[in-house]
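In this view, the complex is presented without one of its protein chains, the others remaining in place.
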């Protein structure tokens, strides 16, 4: 059986890829295009992080991400009538992925010797920039900048991660608490329809 | 006289750059903007590949790509009334470029020690992502995800390349066969109006 960490990784990849494919299908993309958008949504944030860190992009050293993306495509194509009924499950998976990816980004950046504020930015990029690339590819204004708490949940997770450094908590627990805080922030925001205020400009 | 390899490289660069500039001119870009879009179309795919591989982008070590892009701009500006009549030639050059760039991406990725599945992805990125960046820059939904067989022809080329590894064919012949298969796939798809099926979503 796969362990908890792997489950979070795969569930998040799946949910991110499905979110890209659903939007791609709404834009009449073909199967291949939908696969590309799904893959970019799933691994795009981590790829930007790795390029900025000077690391080999994570998905190039392990085939599982591209395989899960293929599985997501099959899922969207075969179960398309049921996907909409699975919205709650997909939301949970997406929020798990958001928390998990954020923590992976935080930990990897610190490992590379960067200070905490860079790690918080990289955690946010890992979690949220895949969705930004997705919206750019399908030619829409990025949703993550306008609706609900999404990217800012990653910042919350990063700050919690930072705060936990001052406790005696073991690293694994810190990571779990930070990921959970992203998940909970996201769930509360969506449940109570909490959004950040719009930046008011000159009229 | 330039050799066959160099001809394919230059013809592809030229056709890719021209495709970017034609779309840029339809959007009322100025000369400089058209040059940038042409250059991004021509070298964008290979640049993404090189950044992901951790290599110095290929066009930074040899001036020919930027020179050919300049030549393409002159061509589009001076012969603009005749460009439309040259559609068939440009299609052939574009398909040559697609095949050639795919194989360059495949070979370079294997050289860097990555497995075949990464090489197939990188071949596709090299061939098709310049066009994706082009469409993002001119603010259109990427055409390659919706029309004809384009990016998927690169995948076909990659699979043929892989299959040839199990034969006794010399490397040069493998590369030629793979590039030719991209070209032929693309030509057949356009001639018979073959497209991939659209991914059907929830209504």
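Labels A and B are assigned to the chains in the order they are written; within every chain, residues are numbered from 1.
The working rule: a residue touches a chain if its C-beta (ideal position, glycine included) is under 8 Å from a C-beta of that chain, and two chains touch if they have at least 3 such contacts.
No experiment lies behind these values; they were computed from the predicted model shown.
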Residue in contact with the excluded chain [from A:51, A:70 or A:110]: A:51
Candidates B:5, B:36 or B:159 - the one touching the absent chain: B:36
Positions on chain B where the hidden chain makes contact: 21-22, 24-34, 36-37, 47, 51, 54, 56-57, 60, 63, 66, 73, 76-77, 80-81, 83-84, 136-139
Touching residues (missing chain, whole complex) on chain A: 51-52, 54, 114-115, 117-118, 121, 132, 136, 139-142, 144-146, 151-152, 155, 195-202
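The rule is simple: only the chains that are shown with their structure count from here on.
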Chain A on chain B, rotation in degrees - Cα superposition, rounded to nearest 5: 120
Gap in Å, rounded to a whole number, between the CA centres of chain B and chain A: 30
